[in-house]
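Can you read through this structure? Questions will come right after.
For this view, one protein chain was removed and the others were kept in their places.
What follows is subunit A.
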Amino acid sequence: MKVRIKNWTGVATWKWVANDDNCGICRMPFDGCCPDCKLPGDDCPLVWGQCSHCFHMHCIVKWLQSQPVNQQCPMCRQGWKFNNK
């Protein structure tokens, strides 16, 4: 007997590779989206800081804008720097 697979359609869920499930700012799941967004994934990406904490991009940007001086990570209070890995 010979079995030839012409096409295999699988089902997968995508998820962010992060050290937490929920965004520390909006408390929404990373795999979902921030409260201002409608569509997850490409439209509502995550960003990592050098302190290794990560957030929805929209959330942390909003946070940083509300902090005119001393832009810190809301989790560990270190100065916030984007980690462009």
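One rule holds for everything that comes next: a contact is a pair of C-beta atoms (placed from the backbone, for glycine too) under 8 Å apart; a residue touches a chain by one contact, two chains touch by 3 or more; residues count from 1.
Going forward, contacts and distances are computed from a predicted model.
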| field | Hidden subunit of the complex - UniProt protein name among "Putative lipoate-protein ligase A", "Signal peptidase subunit 3", "MMS19 nucleotide excision repair protein" or "Anaphase-promoting complex subunit 2" | value | "Anaphase-promoting complex subunit 2"
| note | For subunit A, residues touching the missing partner are 1-18, 29, 31-32, 38-42, 46, 48
